[in-house]
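The other protein chains are all here in position, but one chain of the complex has been omitted.
Presenting subunit A:
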Amino acid sequence: MAHTLSALLGAACLVGAVAGPASALAQDAEFVPEHATAKETMDPGPNVFVNMQNWRGGPSAVYMYSANDLTLKGSVSGGAQSHFTASKDGKTIYLVSGFYPRISSGAGEHVLQIFDVATNRLQKEIVLPYKVTQYTDDRALLQLSADERFLYVQNATPATSVTVVDLSKGKVVQEVPSPGCYGIYPATKGYSYSAICNDGTFTTFALGADGTTFESKKSDKIFDPDADPIYLASERAEGDLLFISYHANVYRLSDSEGVVKPVSVTPIAAGVDGNWGTSGYSVVTYNDANGILFVPMAPDHHDGSHYHAAKEVWAYDLKKKELLYRSNVDGLNAVYVTDDALPVLYGLSIDQNKVYKYEVDPGARFAAKKVAEHADFGFATTLASSP
């Protein structure tokens, strides 16, 4: 048997040696070698941005998905514990993160990186004061002024302050001390922003025209941080600021007169069985076209459950003060709704490491139906969409 096998192998080799050159010649005539290249730009169309925040020394990344079907189109990356925001036109990403050459020991620096969305390419870097807050990402930690000239960066050493970057000059122009206050909520015009303070007040910081000076005004007490703490997450509704508490009370505030004033407080879970409470990180999102608030909610709410995954997203009509619909969702920790007449809701799940898309039906009391999903590759608590 061994002799037979050897004979067959020998014959095969002989045939191969004789026929080989002819086959190679045939392939040469047809074969076109490939070349490694780089795609110049992302595929066109609206995007969803998701900030994947790396707490292990980096890299963090902003993933860019097709807003239509959540296909992953591109990404930009920075250092550790990133915070991000995007320009209104969706063409520029601002990413602030930490770069630690030895990862977990020794010196480091905090850097603002500005990326072109279309090409995913780095446009500019600005080194920041080495005191950027190292905190689970929230959109309130990195914000643009209304005209996008200034970028405001939250610091915590743990003493809190805000670094002001003049983007037109490409440099840091001021550090505004804000002891006991945290979060950045820019005014809809001019160069002022407000912050939440530890006694339940807000302080509004009004910058000078060149960003190098400031004046501040403190509000009356707005909420009780012991009994009804609010999240950092916020959204605009007809010019007002919306916040929500752990216990699902919506605080509508006005900052139009240079100091924050209360407009209304609306408990959205009052009278609903099951002890429902707000659940997640990015927990307030508002559809302008229809005036509908969307909030991730979970039952059996208790002390310490406020960042847990939501079981439902509630659609709430703030004008009529009416709970319209409770949609089942996949354990979301963050939500974002578009401002379109036909709203689209996007959500993130930390447990599932996924981003989801839901179509919302205004004709069905704003019920949300899942239509797409994709992996989001890590710890993500903030998202936004672009035109």
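The rule we apply is simple: contacts are C-beta pairs under 8 Å (C-beta built on N, C-alpha and C of every residue); 3 or more make two chains touch, one makes a residue touch a chain; residues count from 1.
Assume contacts and distances are computed from a predicted model.
You can't see one chain of this complex, but its UniProt record names it "Methylamine dehydrogenase light chain", from the set "Fe-S cluster assembly ATPase SufC", "Anti-sigma factor antagonist", "Methylamine dehydrogenase light chain" or "Biopolymer transporter ExbD". Only one of A:Thr133, A:Thr204 or A:Ser279 touches the absent chain when the whole complex is considered: A:Thr133.
Across A:Val48, A:Ile114 or A:Cys181, the residue that sits in touch with the chain not pictured is A:Cys181. Against the chain not shown here, subunit A presents residues 55-57, 80-81, 98, 100, 103-108, 129, 131, 133-136, 154, 156-161, 175, 177, 179-183, 195-198, 225-226, 229-232, 303-304, 306-307.
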